[in-house]
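Only one protein chain is missing; all other protein chains are in place.
Chain IDs A, B and C follow the sequence of writing; residue 1 opens each chain.
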């Protein structure tokens, strides 16, 4: 294959990855921003401050969902930065992942509405947790699929790939545990979901692994300084 | 034409294709994500679980519309990956295609609302099917226009072009058949629309054709392994 | 300036244009897709078909607004394809243009709601026309600013620039005329707004000018065939 052909192939593949990323970024940002539409303006007769304070479950739901979407987006960005190219099957897995991301505003709305209704509160927290679990599991699958089918760049260090795989795993068990907890203490489960999102966003006590991913993302500048 | 000029032309053309893709990705993702806004939160007095189960037509509508949008997006991505550049007329066809994609949330809403109302159910299913048929026909036209007016890349194999054309065609007949079926058994038609979307997303039993398209998308890596 | 520096500059400028385009594409697509949210589902007691037919002003408004947004987007794409780079002032003009594009769903909603209310109908049609006029005038200003301040690529033929300027001008006078007409026959004005959008989208009887713009967009392939 001539050099020209290689460059053409590269362009074509980058285009492909770029559209999958564009579609994903669209869904992430819209789902994240739509959450705010669901925040209801209190009826005008009430005193606004009391009404706003009264609405705390809505704000908590907004925060947890935005944090989760942000965490999934960050992981998705790290993953696609490792990708050499996409494939039709990877795009299909991505579409199902996006289905669950786009759906998240609905259980968020249910949770905000039903959080202080004894029976229904449990149903809402469970549906919310199941949606988060599915999203997380599909993100996991998205990464595993890319690794197994040779879509990861050749220059990605094997240790980086392992670190990323290890980082994505614990979330699944935590979500299952919190869904069970949510059947008894729904609000505690929701706070737990926030904790998972924060764990993904800011890996406390894992500075070393962190740095390795960081180097994989921007090696030129880091190496240039040593 | 000097080499520099050729590169300039390339940049310009890629920019053009890139804006058409950006506009399309925007419409696809917004239409797909807006669907979830239409899902109504049940009034607070009801038991949530019963109310959620009762809403199944809304979820079915969400699933069918998201799957269809995903399938059209995937086909649109494959098509634009074959394009060498866009033209003003291709962008016009694309705008009409986007009009029908952007409209889809409305019949989805009608369908979810009217699915168990004897007479109106048929109207809703018909409007929904007509919208899907138009979207599919315009996607077909989009591809045919690009092929006929020399917008497809020179290095795209003739067999690939034929395969893609053949893959897009059966959907049209299926939509017409389901619109007729929908006059008698609306819910069956809706399930059929889901089947068409899945058929486009996951080409069962067509692994061979599939692989050819796959190779056209990312030939470098595949060839490198042989 | 070394060749490396020139390339760096180019990258930087392309980045700038690319973000202005990304912001614009976002506003265009969201404004275009939000229009469909405003389409109200008829209350369940009515017969759906009658209710849908009764809603024709909403569909007309949707069509006119989507066509106008599409026409403005197409012109915006042609303009930015001629740009060598952006400037802070061009981005400011673009922001005001986007303000008017993003606002369009509101007068569309007013128009659909009030179209058969004698007095208010005129107010709605006037507000709608003023919004379209402002959008068109700002698009005109956007292009003029780019031409006057040397943001257009050096290799853009002077004749192309004149053709584009001439194409953008007549819309302004037509909008003013239709706003006046709308004070007497509001629906006729709305149909006129659709005609303007179609005129911009499909330049009837102007195949020659059209071809020139087309060649400016994708000269390589066209020249290669001669």
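Basically, contacts are C-beta pairs under 8 Å (C-beta built on N, C-alpha and C of every residue); 3 or more make two chains touch, one makes a residue touch a chain.
Given the structure is predicted, the values throughout are model-derived calculations rather than measurements.
Participant: Could you list, sorted by label, every displayed chain in contact with the chain left out?
Facilitator: Within the full complex, the chain left out of view touches A, C.
Participant: Taking the full complex into account, find the residue in C:41, C:63, C:123 or C:137 that is in contact with the omitted chain.
Facilitator: C:123
Participant: Which residue among A:66, A:128 or A:193 touches the omitted chain?
Facilitator: Considering all chains, including the one not shown, the answer is A:66.
Participant: Touching the hidden chain in the full complex, which residues of chain A are there? Just list them.
Facilitator: Residues of chain A in contact with the hidden chain: 21-22, 25-26, 28-30, 32-37, 39, 41, 44, 47-49, 52, 62, 66, 70, 73-74, 77-78, 80-81, 155, 201-202, 210, 213-214, 217-221, 223, 225.
Participant: Across the whole complex, list the residues on chain C that are touched by the chain not included here.
Facilitator: Here the touching residues of chain C are 1, 6, 8-10, 12-13, 15-16, 19-20, 22-23, 26-27, 30-31, 34, 37, 84-88, 91-92, 95, 98-99, 102-103, 105-106, 109-110, 113-114, 117, 119-120, 123-124, 127, 150.
Everything below uses one rule, namely that only the chains that are shown with their structure count from here on.
Participant: Setting chain B aside with everything else in place, what contact-connected groups do the chains form?
Facilitator: A | C
Participant: Can you tell me which chain is nearest the middle of the complex, judged by mean CA position?
Facilitator: Per-chain C-alpha centroids compared to the overall one single out B.
Participant: For the two copies chain C and chain B, is the contact made of the same residues on each side, with over half of the numbers shared, or of different residues?
Facilitator: different
Participant: With centres defined as the mean C-alpha position, give me the chain B-chain C separation in Å.
Facilitator: 25
Participant: Quick check: how many Å separate the C-alpha centres of chain A and chain C?
Facilitator: Once rounded, the distance between the two centres reads 35 Å.
Participant: In chain A, what residues contact two or more other chains?
Facilitator: Residue numbers touching two or more other chains: none in chain A.
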